[in-house]
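The complex appears here minus one protein chain, its other protein chains still in place.
Presenting subunit A:
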Amino acid sequence: MMKQKSELEIKIIASEIRQSIIEMLLEAKSGHSAGPLGMTDIFASLYFNILKHDPQNPKWEDRDKVMLSNGHICPVLYATLAHAGYFPKEELKTLRKLGTRLHGHPHNLVVPGVENSSGPLGQGLSQAIGAALADRIDKKRRRIFCLMSDGEHDEGQTWEAIMFAGKMKLSNVTSIVDRNNIQIEGYTENIMPLEPFADKYKAFNWHVLEIDGHNIEQIIDACAEADAIYEKPTVIIAHTIPGKGVNFMEKDYHWHGTPPNVDQANEALKQIRTLEGKIESEHE
């Protein structure tokens, strides 16, 4: 099992994961920038503090499971898994290239630590629910996390799944929604308004938490609270900044589905290494 890292350690790991994401996207020349950077603090908190898992034994019987629903943010999943030790970090450079295990959208059969295949939006929560039902039958105490985007709440299947999890009172399901307010063609509230988002979940009989998705302490606390709720599934609406850590990518939906070029990547890496100018980079 992985040893739990401290808040400070997680911050440093998150910064390293963000660097990997930029390097991967630059190398791949295609892929999504904003979502992966926005979700990095959550992934780092999960894999370096919250989850029970063992990178040396990805199929460990009692592991907690993470089902990624919005597969297009897989650069952050791949980078986090590599940093956690599931596979060598050098492999990250093969993203999206012929012969890679790290396809443009994740495939459960080829990448150690990837629990499900995703890409077409709206399918992940259903899969997480199925895994949770299996555990209920088998009387297993593990947790099932589903990571979702806000945009994929446009999909009907997402709401079918939300309604069903409420019906089944699946307290072993914790869903973390990346509330970054962007989707590929614009801002969520322009494309298809989701608000009042939290109220919708409450109406479907979920326990709802709202956090700053870049505050490690809040992420860890919210997941602990979700674990303590026995009557309902929990959704953690994580308010994140798309493109977090790179000022020209932040909050701009044009970076949803675009990779950086060389100059942009160098600038992004500089900003990430200096924690947005707060510290001096040792690489300067």
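By definition in this document, a contact is a pair of C-beta atoms (placed from the backbone, for glycine too) under 8 Å apart; a residue touches a chain by one contact, two chains touch by 3 or more; residues count from 1.
Note that in this section contacts and distances are computed from a predicted model.
A chain of the complex is left out here; the name its UniProt entry carries, from "Transketolase", "Ethanolamine ammonia-lyase small subunit", "Cytochrome C" or "Phosphoheptose isomerase", is "Transketolase". The missing chain, though absent from the display, is touched by one residue of A:Leu68, A:Ala131 or A:Ala238; that residue is A:Ala131.
Looking at A:Glu160, A:Glu210 or A:Glu225, the residue that reaches the missing chain in the full complex is A:Glu160. In the complete complex, the hidden chain is touched by one of A:Pro58, A:Gly85 or A:Gly119, namely A:Gly119. Note that of A:Thr94, A:Asn108 or A:Asn247, the residue touching the chain absent from this view is A:Asn108. Mapped onto subunit A, contacts with the missing chain fall at residues 67, 107-109, 115-120, 122-135, 137-138, 156-157, 160-161, 163-164, 167.
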